[in-house]
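All protein chains of the complex are present and in place, except for one that has been dropped.
By letter and in written order, the chains are A and B; residue numbering begins at 1 in each of them.
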Amino acid sequence: MTTTQKPTDTVLAELVQTERIHRLLFDYAFHLDMNHPDEIAALFTEDCYVAYGPTFGAEGRQAYSETLGGIGSFFAATSHHVSNIVVDFGPDLATAIVRSVLYAWHKYTKERPDGHFFGQYHDELVRTDEGWRFKRRELRASGVVDFHVKKQIPIGRAES
Amino acid sequence: MTTTQKPTDTVLAELVQTERIHRLLFDYAFHLDMNHPDEIAALFTEDCYVAYGPTFGAEGRQAYSETLGGIGSFFAATSHHVSNIVVDFGPDLATAIVRSVLYAWHKYTKERPDGHFFGQYHDELVRTDEGWRFKRRELRASGVVDFHVKKQIPIGRAES
Partner (left out) sequence: MTTTQKPTDTVLAELVQTERIHRLLFDYAFHLDMNHPDEIAALFTEDCYVAYGPTFGAEGRQAYSETLGGIGSFFAATSHHVSNIVVDFGPDLATAIVRSVLYAWHKYTKERPDGHFFGQYHDELVRTDEGWRFKRRELRASGVVDFHVKKQIPIGRAES
């Protein structure tokens, strides 16, 4: 047991970067709920890949950015609740693999029941001079209720 | 890249205080769900301001405290889920601006559908000898479902 010993500088540096990674995830959710597509896109790398579904996604920030235009007109309101964040760092804390859990509520502009999304984000982050950015973001569904997207990437729950 | 260098004492002090600020937010939610109005009020400064709606709020801990009396009789149960916490410190870590996200479920004592609140807390905190306290707390709504309060402070989602 070494808990009462001084934590190493590396462990402390990981803690500091973990908090900054939390903020990246929270800024994404904030700007999504605020309908700030430009601020969302700025959180991704130029060569990012964003996986939407089993068979498709957006390659590159420009392509991803174009998919964000409809947020404001398609949704009347959204609320993204991100928790259960687990961070694993690469060498020199230059990259990170991050897993988190999402509950998202969606109110549509069209007359239809509110949509509920339950699932996981799986992210590959890179540390840039401007801070942490999404290089790859994949959203997987545990399940949905009255959601507008019919086909999701499953979390891969084991069969019994 | 300085991640593998030793974090500065200031950065580490911010991490320590960030965890304590998380606890303030979580204690508020805990005492609210437990119907502990006195414990809730004790988390606020004497001169606090709590914003309820677009046009009204409670000025001072005493006035705020009086608004908490009805929690137990009005709600049969509540559950406040706080996440997406982002903290920005003022000089000397004596103050902090905090943004967080709330999903709150409400079961009423009256026969009516459960109420759901989705939104953001925007807090101004001050550090006292007894620890962090709320000087200003504002609750903004992304949206609500079957909620008893008809008029909320909007999060200010951008129009498209």
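Criterion: contacts are C-beta pairs under 8 Å (C-beta built on N, C-alpha and C of every residue); 3 or more make two chains touch, one makes a residue touch a chain.
Worth saying up front: this structure is predicted, and the values here are computed from it rather than measured.
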| item | value |
| --- | --- |
| From A:P54, A:G69, A:G90 or A:G143, residue that would touch the chain that is not displayed | A:G143 |
| Chain not shown, touching residues in chain A | 1, 3-7, 11-12, 15, 18, 81, 83-86, 99, 101, 103, 116, 118-120, 142-143, 145, 155-160 |
| Those residues of chain B which, in the complete complex, touch the missing chain | 9-10, 12-13, 15-17, 19, 22-23, 25-27, 29-30, 33-36, 69, 71-73, 76-83, 92-94, 103, 105, 107, 114, 127 |
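Quick note on the criterion: only the chains that are shown with their structure count from here on.
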| item | value |
| --- | --- |
| Computed distance of Cα centres, chain B from chain A, in Å | 24 |
